[in-house]
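Here the complex is missing one protein chain, while the rest keep their positions.
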Amino acid sequence: MTSEQPQPASGPDLSPSADPLLEDERGRVRRALSYGAKLLLRDKGGMIGLSLFMVVVFAAIFAPYIALHNPLQQDLTRSRQPPAWRDGGSWEYPLGTDSLGRDMFSRIVYGSRVSLTVGFLGVAIALSIGLVLGLVAGFAGGRVDNVIMGGANLFLAVPYLLIVVVVAAVVGRSLVNVVLIFGITDAPLFVRITRGEVLRIRNSGYVESAVAIGAGRARILFDHILPNLVGPLITVATFEMSAMIFYEAGLGFLGLSVPPTIPSWGNMLAAGRQYLASTPWVATYPGFAIIFTALGMNLFGDWLRDVLDPRLRRKGR
Amino acid sequence: MTGCVTCLTRACDGKEGKRLVSILEVSDLAVEFNTIEGVVHAVNGVSFSLDSRETLGIVGESGSGKSVSMMSLLRLIPEPPGRIRSGSAWFDSSKGRVDLLSLSKTKRAAVRGRDIGFVFQDPMSSLNPLMTVGEQIAESMRLHLELGDREARTRTVELLDRVGIPAAAERYGNYPHQFSGGMRQRVMIAIAIACGPKLLIADEPTTALDVTVQAQILDLVKSLRDELGLAVIWISHDLGVVAGLADRVIVMYGGLVAECASVDELYEQPRHPYTEGLLEALPRVDQDRGEELRSIEGTPPDLYTAPGACPFAPRCSYTFDRCRREVPPRYVVNNGHDTACFYDLAERRPRSE
Partner (left out) sequence: MQRYLLSRAVQSVLLLLGVIVLVFFLVRLTGDPARLMAPREASAQDIAELRALMGYDRPLPVQFADFFSGAIRGDFGNSVHYRAPAMALVVTRLPATVELALSALLFAVLVGVPLGVIGGSNPGSIWDSLARGVGLIGQTVPNFWIALIFILVFSVNLGWLPSFGRGHWNSIVLPAVSLGLFPLGQIVRLMRSAVLEIRGEDYIRTAYSKGINDRRIYVAHVFRNAAIPLVSMLGVQFGYLLGGSIYIETIFAWPGLGRMIAESVAARDFPLVQAVAVFTSLVVVAMNLLTDVAYALIDPRIRYDK
C-alpha cells in the first residue's frame, strides 16, 4: 500500500496566492464571478450560447406577439404550403404549413413554451429532490445513505428512456405528467452528484479544520458545502435541461408527451413524419428549433463548467 | 551598469581548489507565461554557471522562478502557455557543447535523460500509474544506450538495488501505486541516473516526503553524486537542506537572482537583505532559547508586471528611492560572491556607483 503523503500542487509553481484550501469561500465565489465575466467576454462559445438561449426564452415569453397566426388555427385550403422561398410558398407562412394548414412558424414559436416549461420545471424538481436526498444521504451516512443510494442507482441502471416511456404510457399524456416524469426520473443523477460533493467536501482539510474549531453542522452546510455545490449543480442542470428538451421531443415523437392539440416540437415531428417525402419541412424545421436550443444550452453549459469548476480551472491550460 | 553577463557568471564561479570548467553556462534566461489574467513574468533574466561535479543549490520561495528556470533549460515547461523570451544555456553534452535553448526537438530529446537527469517534486504523480516501475526505468536506457530488453532489465534491477529498493528483482514488475512515496522518489532517482548523465537536476525532491525519508533521499543523492561524479542542481525552499549538500547557492526572488555565493560565505556573510531575512527565519542549534525566529513581512511579488524595480523592495527594510526605480544589477562582493542589491549590507549604506 502507499503511505499517506501530503500531495502538493504540481506543475510550475506560479501562483503567488496562498494555499487555495485556506481561501475564504466567499472570496472564491467573488473571484469566480469576476473571472467568469472576463471569460464570457473573451470566450465566444459562452457568449454565443447565452445569446441563442436568450432568443429561445424571448420567443417563449413573447410568443403571442411573435407568432404570425394562431398556432391552432386550421385551414385545409392552405394545407401543406411550402416555405416562402420555395415555389408556391408565400411570406404569409414563412416556414410553410402542415397537413392541416396550420402555420409552421407560429407553431414552432409556441412550441418553445412546452420545451422550456418541461426543461425548467423538470430540472427544478429534479434538482430540489436530488439536493435534499443527496444532502441527507451524504450527512446521515449508514443505512439511510444505503437506502437512498440504492434507489438512485436502481433508476440509473435502467435505460433512462425506457423508464420515461413506460411511465409516460402508464400515466397518460399531459404537460403536468411530463414535467413530473422528468423531474422525478432525473432526480437520481442530482442525488449522486450532491452526495459525492458532500462526501468530498466533508473529508477535505478545510472542513475538518472547521469542525476542529467547533463549527456545527449547519455552519458546515451553509458556509462550505452549499457554496461548493453551486458550481457542479448549475453546470449539470444546464446540460440536463437540454437533455430534457431532447427527451420531451422524443416522447412527443413517440406520441407519449403532451396532448397532440398542444403545439410542441416533438408532436410536430411526429405529425410530419408520415409526410416526410412530400412535405419534408413539416418534420425537419421543428428539429432545427431543437438543435438551436440545445446548441445554446450546451455552449453555455461548457462555458459554465469551465468557469465554475475550480478543479478544472486550476489544471490551467 | 554592470556590464556583460559573462563577467558576472565568472564572478560567481566555483570554489577555490576546484577545476574551473563549467559544464553549464546559463545567461539572461527569461521565461513568461501567457495566462488569461495576463502575462506572468516568471523568470526575468537569470545567469549562472555550473562546474563539473559541482553541487549548486537554488533557493527561493514559491513563485521565485527557481523551478521554472531549471525546467525551461530542458524545455519541460508547457509551451504554450509558457514561452522562453530570451537567454542561452550552453551545456557540455555527450555530443559536444550545445545551447540547450536553441536545440532542435530531436537533439533536445537526445540530451534529456541521457546527459541531464531530472527528479521532480511530487513522486506520487510523477510516475505513470499504468506502467511497471521497471519499464519506466528501462525505457530510457533502451532508447539512449540502445540496450536490448534483457540488458536493460538487468541494468534496471541493478539500479533499483543501487537506489535502495529491497528485493529489486521482484519489484521490477510492480506498479507505482504499490510503492510508498519515498520508494517512488528512489525510482525517480533511478530513472534520472539510468543513462549515466553528467548533470542531475532535482526539483524539491524531498518536499513531499516525511522528514525521516527526506534524510534518506538526501544521503542517497549525496552518495550517488560522489560515486558517479555528478554535477547536481538542487532546487529547494529550505536553506537548511541546501546547507548540508551544496557547494554554492543561488538565492532567487521574483524571477531574478538575488544573491550567489559559496555555501559557507552565504551563511556567514549574506549580502542581500532577502538572504539575511531567510537566514534569520531559520532555526539554529546555537541559538539562544529565548530568541524568536523572525519572518519576512509582506507578500511575494506580483509577477504580472515586468520588473522595473527591485522585486524585494516592498518587503525590504533597507529600501531607498533607487530600489523602486531600477532593477539592481549583480554587484560583485568578492571572488565567487555577488548580490543584486543597491544597499551595501557590509558597509550599512547605499552603494555609490
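Per-chain residue numbering starts at 1, and chain names A and B are given in the order in which the chains are listed.
Heads up, the rule we're going with is that a contact is a pair of C-beta atoms (placed from the backbone, for glycine too) under 8 Å apart; a residue touches a chain by one contact, two chains touch by 3 or more.
Treat the numbers as computed from the prediction; the structure is a model and nothing was measured.
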{"item": "Touching residue (missing chain; options B:Val59, B:Leu76 or B:Cys341)", "value": "B:Leu76"}
{"item": "Candidate in contact with the missing chain, chosen from B:His144, B:Arg186 or B:His337", "value": "B:His144"}
{"item": "Residue in contact with the excluded chain [from A:Met47, A:Leu72, A:Val132 or A:Val167]", "value": "A:Val167"}
{"item": "Chain A residues touching the omitted chain (full complex)", "value": "10-11, 150, 153-155, 157-163, 165-167, 169-172, 242, 246, 249-250, 253-256, 269, 273, 276-277, 280, 283-284, 287, 290-291, 294-295, 298-299, 315, 317"}
{"item": "Missing-chain contacts mapped onto chain B", "value": "74, 76, 78, 105-106, 109-114, 117-118, 120, 122, 125-131, 136, 139-140, 143-144, 175, 177-178, 188, 191-192"}
